[in-house]
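All protein chains but one are shown at their positions in the complex.
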Amino acid sequence: MASKLIAIVAGVGPGTGAAVALKFAATYPVVLLARNPDNYESLAKDINQSGGKAVGISTDISDYKSVNNAVDTIKNEFGSGVGAAAAIFNASGRFQRKPFLELSEDDFASGLDVSGKGGFLFSQATLPLLLKGVEQKSPHPPSLIFTGATASIKGSAQMSSFASGKWALRALSQSLAREFGPKGVHVSHVIIDGVIDIPRTREWLKDLGPEAKLSADGIANDYWHLHTQPVTNFTWEIDLRPAIEKW
Amino acid sequence: MASKLIAIVAGVGPGTGAAVALKFAATYPVVLLARNPDNYESLAKDINQSGGKAVGISTDISDYKSVNNAVDTIKNEFGSGVGAAAAIFNASGRFQRKPFLELSEDDFASGLDVSGKGGFLFSQATLPLLLKGVEQKSPHPPSLIFTGATASIKGSAQMSSFASGKWALRALSQSLAREFGPKGVHVSHVIIDGVIDIPRTREWLKDLGPEAKLSADGIANDYWHLHTQPVTNFTWEIDLRPAIEKW
Amino acid sequence: MASKLIAIVAGVGPGTGAAVALKFAATYPVVLLARNPDNYESLAKDINQSGGKAVGISTDISDYKSVNNAVDTIKNEFGSGVGAAAAIFNASGRFQRKPFLELSEDDFASGLDVSGKGGFLFSQATLPLLLKGVEQKSPHPPSLIFTGATASIKGSAQMSSFASGKWALRALSQSLAREFGPKGVHVSHVIIDGVIDIPRTREWLKDLGPEAKLSADGIANDYWHLHTQPVTNFTWEIDLRPAIEKW
Partner (left out) sequence: MASKLIAIVAGVGPGTGAAVALKFAATYPVVLLARNPDNYESLAKDINQSGGKAVGISTDISDYKSVNNAVDTIKNEFGSGVGAAAAIFNASGRFQRKPFLELSEDDFASGLDVSGKGGFLFSQATLPLLLKGVEQKSPHPPSLIFTGATASIKGSAQMSSFASGKWALRALSQSLAREFGPKGVHVSHVIIDGVIDIPRTREWLKDLGPEAKLSADGIANDYWHLHTQPVTNFTWEIDLRPAIEKW
């Protein structure tokens, strides 16, 4: 692992975040961001013990100071001129299905704070590092990848808070793809249209069999594939779902 | 004007807001919401002097207390059991085209605060009144109409703040349409894809002739048409643009 | 009814076609096209007896010669310089839900022949008349309106033949809107997302009550509203569904 470029993953936790971090850790030192250190500590330990390098930073992705502090920590750790090969935004507001008139202001804000403001803060913090990755001739075009959901393209009944945040994030990703693609940064958005197979969802959809849920490792492979696309062949958006999913 | 049902317009100002308010004032008493009273005072006066009824309330649509206060004022004015025939959300965050890395946190928030949080607060404030409008047998199904823009469906370069808010608002409107349609409230979203002909834009696109800009009165006619659709024929979304617009 | 401009409706039958024809017949002489004269004869009689003017022409909309013959008949009837104020394409291929591997070549073609080729032939036949309508100062911008369906934007399982035709038709309408809008012709596409209340569907959805189906007269009102939009405020697309429809 000779690369001096790093990968930054926000929203590490059991599932997509951890799988993506592991995948990218095979090539790059990884920075793991999550509010709760429980979400990255054992993962960081595993990566560090198996020959990779991982640094966990407790970060509230929707808080300006907290995100700035994470960037400072990154620069202390990797040098002020550090470039990034990848930045992955996997944080998500609270998933909730609730009658609209029963939503509290805080319920509604949870979607917009993480996906809207958080997506903005993460992008502003990482794009300068990704642009440095371009200057530093990253072997694969530096990638900024956002995790979306079914609710990124569908506003279902009783889902306005989650959907509003996810649509805002998709808008951000499209706008950034158009602005930063020509500068060499590859911005993508991934629509995860189904349940991911993680400890928390073990009992879900059980009667449909083992193929009813998305594999987190499979998702990580797709993120890595997006990362390896050459500058002539950028994908902005892919969707992902189990073969048996109704959609 | 025998109706006891009211219409509420947020984001009154020269242009769509005023034209829509005037249109609905021909049938309903109208409540005009804007942060700055300059935006509704002369309009309210005109409506009141020509036989209609208009009440202006200074309101910051993205502030919980201010919106609650507006609802209190409405109930004081029209009775605590007042129902609404229409609520129109025409407020909008700051339109700005700016390199992403030059956006301040406040720049970005301006889109999400008004279109995201503001859309939520306005909907929570007015839906109970619209549901009362259903109970009170509004001759036309009570309508909740949101004003969108080109940026509601396209995230252009350097437009992330405006687009994020507008996509969030569109998600909200679609989610509400699916939740409240079956309850008899007609929720719509209107994509205004072009420049509206108002005093501020008088000099814009002049070389293209008088037909290059949308007529605000025309927009108001479309809002009214949406309002008059029967419960069997609800439109969620329409787009609107000058015939000569490139799109 | 002083107008010398005519309206042409293809796909007249019980339902949308007849309702639209009646609506436009209040203002314009109407030409009624259907393959089977049974579909327009009593309607034409009704219109002619109540002071309007209607001419029915048996036409296979997916056949070049048949469509050309219809144009000749129109010119014989109304003069070779006749202009059109509206042309409405309401023909539709066979609606079928069938396992893909059981579709015959003819099954699949039924969608593309009517919606694809038929849409093309109708547009080529009527656009010259609509452009004459522009020259002849039609009070409302001449309109070319296409009837779409849920399947215009969703390719469901076992629905490929109907969906392929409807997507092709929507592409045609968008392309024409962009080409002919600047020439003053208003091209629109209407997504009918639900069951229309016509004799054939009388027993459908009965348990959901009288509001579960779209009103054909309501649809006709929307087509008329689209027709009356000024040149500064053209809508390309609207969707229409009963309030209680799941979508």
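Per-chain residue numbering starts at 1, and chain names A, B and C are given in the order in which the chains are listed.
The rule is short, and it goes like this: contacts are C-beta pairs under 8 Å (C-beta built on N, C-alpha and C of every residue); 3 or more make two chains touch, one makes a residue touch a chain.
Just so you know, these numbers come straight off a predicted model, no measurement behind them.
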Displayed partners of the chain not shown (whole complex): A, C
Residue in contact with the excluded chain [from A:Pro99, A:Pro199 or A:Pro230]: A:Pro230
Option from A:Glu41, A:Asp63, A:Glu77 or A:Asp239 whose C-beta touches the chain left out: A:Asp239
Candidates C:Lys4, C:Lys53, C:Lys132 or C:Arg178 - the one touching the absent chain: C:Arg178
Touching residues on chain C - with respect to the absent chain: 64, 99-101, 103, 105, 108-109, 112, 116-117, 119-121, 123-124, 127-128, 151, 154-161, 163-180
Interface residues of chain A (partner: the chain not displayed): 141, 178, 181-182, 184, 186, 197, 211, 213-215, 218-219, 221-222, 225, 229-247
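As a working rule, only the chains that are shown with their structure count from here on.
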Overall pattern in which the protein chains touch one another (line/ring/star/complete/other): line
Central subunit by CA centre of mass proxy: B
Approximate Å spacing (C-alpha centroids) for the pair chain B, chain C: 32
Distance from the mean Cα position of chain C to that of chain A, given in whole angstrom: 46
Residues of chain B whose C-beta touches two or more other chains: 178
